[in-house]
Every structure is written in structure tokens, then in C-alpha cells.
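In this view, the complex is presented without one of its protein chains, the others remaining in place.
Here is chain A:
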Amino acid sequence: MNMIEALNSAHDVMLGRDEAVVAFGEDAGYFGGVFRVTAGLQKKYGKTRVFDAPIAEGGIVGTAIGMALYGLKPVAEIQFADYIFPGFDQIFSEAGRIRYRTAGEWSVPMVIRSPYGGGIFGGQTHSQSPEAFFAHMPGIKTVIPSNPYDAKGLLIAAIEDPDPVLFFEPKRIYNGPFDGYYDRPVTPWARDPRAEVPEGHYTVPIGKAAVVREGEAVTVLAYGTMVHVALATAAVEGIDAEVIDLRTIVPLDIGTIEQSVKKTGRCVVLHEATRTAGFGAELSALVQERCFYHLEAPVVRVTGYDTPYPHSMEWDYFPGPARLGPALKAVLKD
């Protein structure tokens, strides 16, 4: 399965298992969403379980909260993560706080899914990576898969989670892995073992990172599309890097990170989002706080630039192997 099919399968499994699960969003019903993640599900489960929503992200999030308060498990799609901001207040002030402000009397078991990230020539408004805004919010979990197997298992875990989960889907790798070598032909997921996705129910735990490549020289912390960039760059440059796929940024798997950095003594943080106050700043600070006496070199961030996402110069902006390679070499120098 590719990632879209895997996510579709996660919905299918959960809609089939649990009457409380409903899925909705702009174009998510009849047509199955612009990326077709919910394709075929309305036909199978009926239009009160899977349906189209008005173009009102604040309304989508606000009504999803109401549904969760009722006892449903809504999975709401925001068509592109760039458009989540009209719903920001409902996520930040409401979803993230209701359990706390009611001393546990109410909770909001809901998932907000949204395709994010660049590499598709989406211009400024279809390419952004807003995960840091949500990582900063108390009471919200933020999950970002990097392959079809994880995508399905994490989405099922997110739907079953008792707390609100933001589930950002790296849309550049919906159909196949992408390593940042943009001029090479794209291979479909079919040839990747992580595309072997079981039909039924399984979960990948939220809050657990994966060591996707073992190495001794340097630790690369990445998530989403960037995991593939890290793997490819390490291979091409012949660097003995340990690559960690965070999978969840809140709650973060600090144990895996600490263990790896203490072993390698060097760390590069890699993400697509803009640099200033990005999630990489948090990772860099944590590594510095916890592994300082094991570090052989300063922690380095490889990120997008602090500009909106450009259309025509997308490959200049994208933190691909051309930016990661030199950074890895620099960290390894002394």
C-alpha cells in the first residue's frame, strides 16, 4: 500500500470497528478528499459517518470538539495544513485545555489530520510545516509518520487515543518515498518494505521514535519526508549516521534521542519548517541540556529558511541532501 491507501485502511478499520468513529472535512465525503484518503468510505459507512464539511476550519474543529464531547471519535480533515489557522483558537484554547479546565470531567478524543510540507510545487499556501505551533500547545499530541506502515498504525493509535491528536501527513511521500534528490525518478512505495501494510487492526505507539538506520558517527533527528532525506544523504555521502525517525514530536521519545546522541556524540536536527523557533530549536536545546558532556561538536540545525515557501525556487528552499550533506560533514570535522 502507499501512504494514502494505508491511511484509508486505518479509517476503514476504525469506522468498521467502532460506531463512534466519524470522519469529515472539506471534500472528504462523497469524493474522498483531494488526496483521496477517505475515498470510498462514505459509500461503505453512509453519509452520516463520512461527510463533506463547509469551508470553515474553525467550524470543522469546533464541531469536532462538540462531537468528541458527546462521545464520538471524530477524525477531521483540514485540507492542507496551511489552512489550519482559522481553527487555531479552537485547537489551542479549547481542545488542548478542556480536560484540564474541567479537572478531567470532559475530554476530547479527536484527531485532526492534515497534509503538510513541501516538495510538490504548492507555493506558499500548500507547502508549510506548522508543527511547531502545535508542539508549543499544552494538551495536544502531534504525530507525523514517514511511511505507510507507521502511517496506518499511528493513525489507529491516534483515533484510539483519549486526547486530541494532530496528525500531519507529509504529502510529498503519499505516493512514494522522496529522498530530496528531486531530479531522480520517484520510486513508488511498492518497492519499500515499509509499504507492507497489514489489512487489519494494529497500532504503532504514539510517543515512540524509531531508529531507522544505525550508526556510530552522528545522530540525525528527523520526521516525515526528512527521514528519507537523512537516509539517502547518509548513504550517498558514506557517513555512518544513526537516523532517528521521531514519529511523534509531542510527547517526544527523549530516551531514544538521548541514548543515540550519547553514543555518537554528535547531532544534526533536520526539518522542513522555517528555522527560527522551529521544533528543531526545541530538539537542539534538549540535546544540549541532556547530552552536553557527551557532545563532540555543537548541535546543528538543518531547516527551511525563515521565509514563506517559494514556488519557483522550491528546491532552493527545501532542506535536501545539498544542505544536509555539508552540515553532516561539518559536524564530523573536529
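Basically, contacts are C-beta pairs under 8 Å (C-beta built on N, C-alpha and C of every residue); 3 or more make two chains touch, one makes a residue touch a chain; residues count from 1.
Here is the rule we use: contacts and distances are computed from a predicted model.
Asker: Can you work out the missing subunit's protein name as recorded in UniProt? Choose among "Multiple sugar transport system permease protein", "2-oxoisovalerate dehydrogenase subunit alpha", "Lipid-transfer protein" or "Multisubunit sodium/proton antiporter, MrpC subunit".
Answerer: From the listed options "Multiple sugar transport system permease protein", "2-oxoisovalerate dehydrogenase subunit alpha", "Lipid-transfer protein" or "Multisubunit sodium/proton antiporter, MrpC subunit", the omitted chain resolves to "2-oxoisovalerate dehydrogenase subunit alpha".
Asker: Identify the residue among A:40, A:251 or A:298 that touches the chain left out of the display.
Answerer: Residue touching the chain left out of view: A:251.
Asker: Of A:162, A:188, A:205 or A:298, which one is in contact with the hidden chain?
Answerer: For the chain that is not drawn, the touching residue is A:162.
Asker: Among A:15, A:64, A:267 or A:332, which residue is in touch with the absent chain?
Answerer: If we include the chain that is not displayed, A:64 is the one touching it.
Asker: Looking at A:104, A:185 or A:200, which makes contact with the chain not pictured?
Answerer: With A:104, A:185 or A:200 as choices, the missing chain is touched by A:104.
Asker: Even though one chain is hidden, which residues of chain A still touch it in the full complex?
Answerer: Those residues of chain A that touch the unshown chain are 19, 22, 48-49, 53-54, 56, 58-59, 61-72, 74, 86, 89-90, 93-94, 98-107, 138-139, 141, 161-163, 207, 251-252, 254.
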